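Only one structure is covered here, and it is reproduced in the block below.
Just one protein chain is left out here, and the rest sit where they should.
After this line comes chain A, so read on.
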Amino acid sequence: MFRTIAGKRRWAVAALVFWFAVFGALAGCGKSAPAGTSPETKAPSAETPQPAPAVRDVVLATTTSTQDTGLLDYLVPIFEKQTGYKVKVVAVGTGQALEMGKRGEADVLLTHAPASEKPLVDDGTVTNYRLVMHNDFVLVGPPNDPAKVKEAQDLKAAMKAIAASGAGFVSRGDDSGTHKKELVLWKAAGVDPKGQAWYRESGTGMGQTLLIANEKRAYTLTDRGTYLAYKNKLDLAIVREGDKDLLNIYHVMQVNPEKYPKVNAEGAKAFVEFLVSPETQKLIGEFGVDKYGQPLFFPDAKEGKE
């Protein structure tokens, strides 16, 4: 009898402790979590002299490459400190970023597929369309180059050589800027890779795709920055570079507030102006030099509009 009573009490105590732990924790984070901004992130803005903007959050939809290279981790804190805005970087790939723009879910876009961006500019989905920077794409493959891509006359011949050799090509297949670029190159070369045995669509980001190409001893198209970041994990060499068609051009644009009243127009404008300002352009040109011995991006913004 004593044993059961003692047991009941111990159970009741354990239950109490557990419930109080749960509710204590709930109350503890109730102040920060649902608001979306924790006290730690608010503190710096209180110290900065600028008055807080009316709408602080700026949603930036962008490609994974700007995040994976670390460029945005480098630039965004500087912008936030200067202006008091809080940038929510959603790195999703160019296809999805443009889609978010079309639905008014993002305030500002930073993407690298000019051909896909153009229709959005034309139909007024985005405004303030500005050239920011470029880097370049490179074709990489096994160092022994089984498809003899290095001997190809031009880029078209290089793509044809890969297709003809059947050596294998790994495509992102994710509607990203790189994927769009690759499809343009196939089209120019007159090759339809869809459904071919040598053509694999990874459905993943650039880094993962490089790893798959590495394992399959296959070729792939990559931006130079990601290739440099992955270089020491790969047994893949650059087999083609420097062609004009391999330029990787980044534009920034605001989602049109006249079309989408819910967007943070002021914040988006501030971010566009920040990216194309001479100071930021200088930072972009210097980014990555210390780590890779060469810049990852080349600033392109000129004074005034394009």
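Keep in mind that, in the parts below, contacts are C-beta pairs under 8 Å (C-beta built on N, C-alpha and C of every residue); 3 or more make two chains touch, one makes a residue touch a chain; residues count from 1.
We adopt the following convention: contacts and distances are computed from a predicted model.
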{"item": "Chain left out of the displayed complex - its UniProt protein name, from \"4Fe-4S ferredoxin-type domain-containing protein\", \"Carbohydrate ABC transporter membrane protein 1 (CUT1 family)\", \"Tungstate transport system permease protein\" or \"Phenolic acid decarboxylase\"", "value": "\"Tungstate transport system permease protein\""}
{"item": "Contact partner of the left-out chain, one of A:Pro114, A:Gly141, A:Gly207 or A:Pro299", "value": "A:Gly207"}
{"item": "Interface with the undisplayed chain - residues on chain A", "value": "6-8, 10-11, 14-15, 18, 22-23, 25-26, 29, 33-38, 40-41, 59, 64, 67-68, 70, 73, 76, 88-91, 103-105, 205-208, 226, 229-230, 233, 262"}
